[in-house]
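Of the protein chains in this complex, all but one are displayed in their positions.
Our next item is subunit A:
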Amino acid sequence: MNNQRVVITGLGICAPNGTTIPEFTEAIKNGTSGIAHQADLEALGFSCQIAGKPKLSDDRIEQYFSPLELRSLNSTGIIYGVIAGLDAWKDAGLERANDDMPDWDSGTFFGTGTSGIDKFRWAINKIDDMEIRKLGSTVVVQTMASGVSALISGKLGLGNQVSTNSSACATGVESLLLAYERIKSGKAKHMLAGSTSDSGPYIWGGFDAMKVCTFKHNHEPEKGSRPLSLTASGFVPGSGAGALVLESLESAQARKAKIYAEVLGGEVNSGGQRGLGTMTAPNPLAVQRCIKKAIENAGITASEIEVVNGHLTATTKDALEIENWKIALGSTADNFPYINTLKGMIGHCISAAGSIECVASVLQLAKGFIFPNVNCEDLNPDVTTLINENRIPQMLVNKQFNILAKASFGFGDVNACIILKKYNNE
């Protein structure tokens, strides 16, 4: 029982360019931007005044939270995570546990970088104003990092492992791999894997101050996020959540669930901030090793990878990432796989990026398309000297393919790579 095959049977999304799977699928096929000007960032004097935020109506939010929960809810990350998580569960055709007994076979790894940063700010101000007694009961559950997994667990009645992982921008791919390992080893049947990231000035401010965000496109938000482009000038901050239900193939077959894709394996590692690696820059050796090990663990050869969904944030590191992929895959400029990045459309959704992009990756595999790269009509020559221009589709490609590699890299010199395969009903 310790070598279960693992498949993906449910998807949920709360992205800046789509908050349902059908809406998101259309958006990524069409290259629809979710980046908009943010009046609050301008008012606060941010260098980068554009960002990606999921658009949710009050009606929509009320479907997922009780009136009492909503009264004091001030954590966008929790809202996004719960919506994506519960939607994925429903999409998988799984039920919430009954009121008396948890579902021992189901758990979640739902990651985040911070939780409830607006709630935290409110609480800190109250405390400093000598009003600690007015905090009420909701501060801890919204600001503890595991707030999102705890809330989802309560709504679904999850009785297996319930945890929140955190590895900066690699968080979402890591949560998927943690869930995969738990099912593969036979310790759980269903795991909700996802990650979320808050919106707003208090989460994005630190990045703005580090000067890693672009300040050149405040007048043209939709053009601002430019991965792979010569005029890339830093990332555009985003937010949202993505969620995937992972399940043993045995369980999925037994309940005749629809199967989107199979998880073949993956790898997480760190560059240890040694060599060229630092707190904020990746050690190329570690990135290459992570990709190679993921391929090895998946039991495939590098040449079988047809599509790569990159990290590619629109900083100066994009060309280095391409070089790392090229070395790890042992490919030439011509036989390099197709590569794309979602960040041109939605910006960099920080701790949610990996999960949102994994949902996009699974949709491409399942539905047979490769979404277009946007805002890179002026491809960076540092990239095109490494790989052929036609490896970087800028128009939708309708194509059935079998294997996709997805990687995310994060501050702290951490890496995560996962190999997904189209599931052909066997």
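Criterion: contacts are C-beta pairs under 8 Å (C-beta built on N, C-alpha and C of every residue); 3 or more make two chains touch, one makes a residue touch a chain; residues count from 1.
We take it that contacts and distances are computed from a predicted model.
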Protein that the absent chain corresponds to, by UniProt name, given "Putative NADH-quinone oxidoreductase subunit H 1", "Carbohydrate ABC transporter permease", "Na+/H+ antiporter subunit A" or "Acyl carrier protein": "Acyl carrier protein"
Hidden-chain contact residue, picked from the options A:Pro22, A:Gly45, A:Pro67 or A:Gly206: A:Pro67
Which residue of A:Gly136, A:Gly186, A:Gly330 or A:Pro381 touches the chain not shown here: A:Gly136
Footprint left on subunit A by the chain that the document does not show: 67-68, 71-72, 133-134, 136-138
